[in-house]
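I have placed the structure first, in the form of structure tokens, so that the comments after it can refer back to it.
A single protein chain has been omitted from the complex, and every remaining protein chain is retained in its original position.
Then we have chain A:
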Amino acid sequence: AAPVQVQLVVPMAVVFCPGSVPADLPRPLPFRDVQEMEISVNLRSSVTSRYETRYRSTTGQEEAALAAATAREADAALHLLLDTTLGSLTVYVVPETSSLLPQGISVYVGRHRSALVRAGGSLAALQARLREVAQLMSFTAGSIAAVLSDRVPDGQLGPDARRNLKSSLGYEITFSLLNPDPKSHTVDWDIEGAVNRYVRPVLDKLSLVANFSVDSQILYYAVLGVTPRYDKESSSFLLSAHSLPHVINPVEARLGSSAASLYPVLNFLLYVPERSHSPLYIQDKDGAPVSTNAFHSPRWGGIMIYNVEAPASPQASLPLHVDVDMARVMEVFLAQLRLLFGLSRDEVPPEFLLEGPGNEGLADWELDHLLWAHTVENIATVSTTLTSLAQLLDKIGNIVIKDDVASEVYRAVASVQSAVSQLSLGHLHAAFQASKEAVTSSERAFFDPSLLHLLYFPDDQKFAIYIPLFLPMAVPILLSLAKIVRETRLRKKEPTKMD
């Protein structure tokens, strides 16, 4: 794969509240500082991260905002004051005794692009903490290495490293309701309302990343591929964790997808078990029931099992009417959507408190996280594509490049150069847009139908075809030409002899 040399610049501001300035500051506030770190991927590719930090003290307005009762209110008030561009961060250092942060918590990360850090200790300790926060809110060595995984030497990343959705221009989301037992259950789900109320806000926030299209369907008599086991103790049916991989396939054949779009499809399935297999619970590896009753598969989607309560009287008439609680369902589906994109909050240290994203689905810094990863991934993809295109053209010397292919290549090169330079200036939004254009152009150029090497004959095939045809024909022609030349030479000599 082609070498990638990219510098990721993050504009950061560290704001000290009164009473939180460490004693051993090297210079008086305000001052600027730069921290560079290399994320080495392999011998030829490297990504450097550069945090351009501006240290200053709080303004009067900020102090008023920080006088709020809870960290959450402070975060909301600060958001109105700051003008945060994509990719930037602001960290407020609050005094050690501040009541904004609860006991035992030293870092609070809000919904936007700011965080609160408790002061205490030396400058070195504070800087270590700041580095942790900055990496959490932008990118880590791991997240960058994961998108460049095909350049990482084997063995360093496990086989599960590449499981987040690949960067794409668009995604298709399909919600499916599976009702295997329509005789017992008439299931009503207000999917359109749920999509408008809960899914749209999240997709609107993600619209910067890609185009999303949503559709839904109901499938009747669609069964799971596995028979659940009856458990006497809980008088319910259980699906064990290791039978889950086999659940998806029989259903997938019936799911279908839009014939026109080539975007990756994310499937979210809601399964209402049959009367005879109710209630149905999923067991995790340790045998404990799963609270969400749902599971997901990387790069595919998720499945949730929705149990219907048994009717109060056994003589209740079938079919039972079921009104699906769409909010509960969407809480799970949207959480799965976040996980599919790689937005997990698992590896957060215990002294960090992260504010929940609420109905928007993801915090602003999580959006930044996605954009950093996708921009680097796009740049890497474009450089690989263009390099291999160049190699193909070298190999088949007589390939004809159409004008539009050539212009796409030029456009891709210009866009990727612009993306790299925007990254080194710290303009994440512009860099991301440029990288998207670069990917579109390079894919169009690489996959142009005219570049099939089958259509261009290599020289040795030309020799192989034409020589056996023309050589035998050429032999008598050359011989007669030689004979004619000899005869004309003799005739020229003859007149002098006759004399």
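Operating definition for what follows: contacts are C-beta pairs under 8 Å (C-beta built on N, C-alpha and C of every residue); 3 or more make two chains touch, one makes a residue touch a chain; residues count from 1.
Keep this in mind: contacts and distances are computed from a predicted model.
Of the names listed as "GPI-anchor transamidase", "Queuine tRNA-ribosyltransferase accessory subunit 2 isoform X5", "Dynein light chain" or "Immediate early response 2a", the one that matches the UniProt record for the absent chain is "GPI-anchor transamidase".
Only one residue from A:Pro3, A:Pro201 or A:Gly342 touches the chain missing from this view: A:Pro201.
Of the listed positions A:Thr384, A:Ser418 or A:Gln433, the one in contact with the omitted chain in the full complex is A:Thr384.
The chain not shown here is touched by just one of A:His185, A:His296 or A:Lys436, and that residue is A:His296. Touching the chain that is not shown, out of A:Pro26, A:Gly104, A:Gly397 or A:Pro449: A:Pro449 (per the contact rule at the top). The residue touching the chain not shown here, chosen from A:Leu82, A:Leu320 or A:Leu339, is A:Leu339. Checked against the full complex, the one of A:Ser235, A:Asn249 or A:Asn398 touching the unshown chain is A:Asn249. By the touch rule set out above, chain A reaches the unshown chain at residues 72-73, 76, 111, 150, 154-155, 158-163, 166, 196-198, 200-201, 225, 241, 244-246, 248-250, 252-253, 256-262, 282, 284, 290-292, 294-300, 302, 304, 327, 330-332, 334-336, 338-339, 344-345, 356-361, 384-385, 388, 391-392, 446-449, 451-455.
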